[in-house]
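Yeah, one chain of the complex is gone here, protein chain that is, but the others are all in their spots.
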Amino acid sequence: MTQETAHLIYFGSAIFTLGMIGFLTRRSMILMFLSLELMLAGVSINLVGFAKQHHNYQGQVLAIIILTVAACEAAIALALIVSLSRRKSTLDIQAWSELNEVPMRTAEVPITMIDQVKHYPKLTPAGLEPSVTPSPVELGYENWNALGENSETPMEKTQNA
Amino acid sequence: MRLIAQSDLDKVGTPDWSLMAFVCIVFAAIGYYCLQYGLVKSNALTTFGIVVLVASGLLVAITQTPGLELYVFYAFAGLSTAGGIAFLTARQPVYAALGFATAILSGAGVLFMESALFVAAATMIVYAGATIIIFLFVLMFAQQGDLTTYNVRLNNPALAAVIGAIFLGTIVLSVQAIPESDQVAGNAAIARPLSQSGDAEPSSTARLGRSMFTEYLFMVELAGTLLLVATIGSIAVAQRSLEAE
Partner (left out) sequence: MLEMLAWAVPVAPLIGCLICTILAFRGDRDWAHWPAVISLAVSAVCTLAIVAIFSDESGATVIQGYTWLDIGSLRLDVSLRLDSLCLTLLSVVTVVSCLVAVYSREYMRGDPGYARFFAVFSGFVFCMTMLVMANNLLLLYAFWEGVGTCSYLLIGYYYRKPSAAKAAVKAFLVNRIADCGFLFGILLLSYAIGQTSVGAGTSVIGRLDFATIFASSQELFNKHPDLVGWIAFLLVIGAIGKSAQFPLHVWLPDAMEGPTPVSALIHAATMVTAGVYLIARMAPLMEYAPDVLIILAWLGAITSIGAAVMAMFQYDLKRVLAYSTASQLGYLFMALGCVAVPDMMTLAVMAAMFHLFTHAFFKALLFLSAGNVMHAMGDVIDMRYFSGLRKILPRTNILFGIGAAALAGLPPLAAFFSKDTILSLLAEASADTDYGGHFSGLLVVGFLTAFLTAIYTSKTYFHTFWGKEVTPPEAGDHPHEATTIMLAPMAILAVGAVLAGLVLGPTSSILNYIAKTPGMDALHGEHHEPIWVLVASTIVALVGVGIGFKLAQTSTSNSKAISNDFILAIAEFGRNRLYIDAIYQALIVTPAEWFAKWLGWFDETIVDGSTQLIGQLPGFAGLMLKRFQTGMVSSYAMVTACGIAALALWIATQ
């Protein structure tokens, strides 16, 4: 392990760690995905470092493959993000917490950025959940059944109306 | 119960610990937390966080032996890390994307230094190019406004900082436990110092290509199949279904 390789490993791990922290802290789905990409980049840096140390191309080849996989993943992940956000009209990942045992806190403590308020008059009202369809917990489970008596798909609603 | 037998460890030699790395990591964690908190609360805290981060970086730099290569490396690495920190703490998604791009590009710079020319170029093209563009497009579609709650509030940053610090610290520890040596492993025919090329292929890219298409052909083919599948898949997923209108 030369000094150079050690440095490279540190650097690659640092990028990976940053990506990990980003994944853990971010709430927007797109930014979470970008953190994933950052993690992959860190890994490929590590691999190239090892390739340099061992004087062969194993690491670089793997880095290229990782790149390929990252590209594929980007495509599909963003397609999924688009569909998900279309469902709930938000990019917040915490909106998708229906498989829970503990009910989500619905009232969030509002937070305002410094001197940003005046520029955006149309904030989401403070203290409220972003507008999402009510989760089954709030509705009461008896109303939650796509095949139940009380719910109609929008198509049926228009047909029956 | 130890993973590595003590006898094996003794064979390798005594490690060379450096406490400064851990201090630097701790500083970095504190700096990150203060920075991200300060961005929403007070400017003073922001400044303090930035100062701490810079200090940690300098701490690392100071303890190393000087050399031009090292300086260039530190420039790129520092810029990349700064971009990463910016990506972590930016409240507006576009700024975060910019930080991401900076990190990738600087990382590509480091890769250039390691004679991984093709990988560096591919990284720049794919990450900083394609991914950022897709990201920006999706942001246009799906973003409600710039300053939504979920962009401003971070999910438990303290705990995340601690976890990151522990993780990075462990890696640093593990690497430091391996003493320095100049031994080189690998295939003698291909394993040649890249700076000492002296044969027919003019560049490392050509050699990389030869290695890829002879030794690792299967992987390349697999990657191609994966790309095809991903294309089809993304079209299928992104298609709007008729009822969901």
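As written, the chains take the letters A and B, and residue 1 is the first residue of each chain.
Keep this in mind: a contact is a pair of C-beta atoms (placed from the backbone, for glycine too) under 8 Å apart; a residue touches a chain by one contact, two chains touch by 3 or more.
From a predicted model like this one, the values you see are computed outputs, not experimental measurements.
Taking every chain of the complex into account, the omitted one touches A, B.
Set against the missing chain, the residues A:9, A:24 or A:91 yield one that touches it, A:24. Residue-level contact of chain A with the missing chain is found at 20, 23-27, 32, 93-94, 96-102, 104.
Listed by residue number, the positions of chain B touching the unshown chain are 1-4, 155-156, 159-160, 162-163, 166-167, 169-171, 173-174.
One rule holds for everything that comes next: only the chains that are shown with their structure count from here on.
Residue ranges on chain A touching chain B, taken from their complex, read 1-3, 6-11, 13-15, 17-22, 24-28, 30-31, 33-35, 37-38, 41, 44-45, 48-49, 51-57, 60-61, 63-65, 67-76, 78-83, 85-87, 89-94, 108, 110-114, 116, 120, 122-124, 130, 153-155.
Of all residues in chain B, only 21, 32, 36, 39-43, 70, 73, 77, 80-81, 84-85, 87-88, 91, 93, 96-97, 100, 103-104, 107, 110-111, 114-116, 118-119, 122-123, 126-127, 130-131, 134-135, 138-139, 141-157, 159-161, 163-164, 167-168, 171-172, 175-176, 178-182, 184-187, 190-194, 207-208, 211-212, 215-216, 219-220, 223, 226-227, 229-231, 233-235, 237-238, 240, 243-244 touch chain A in the complex they form.
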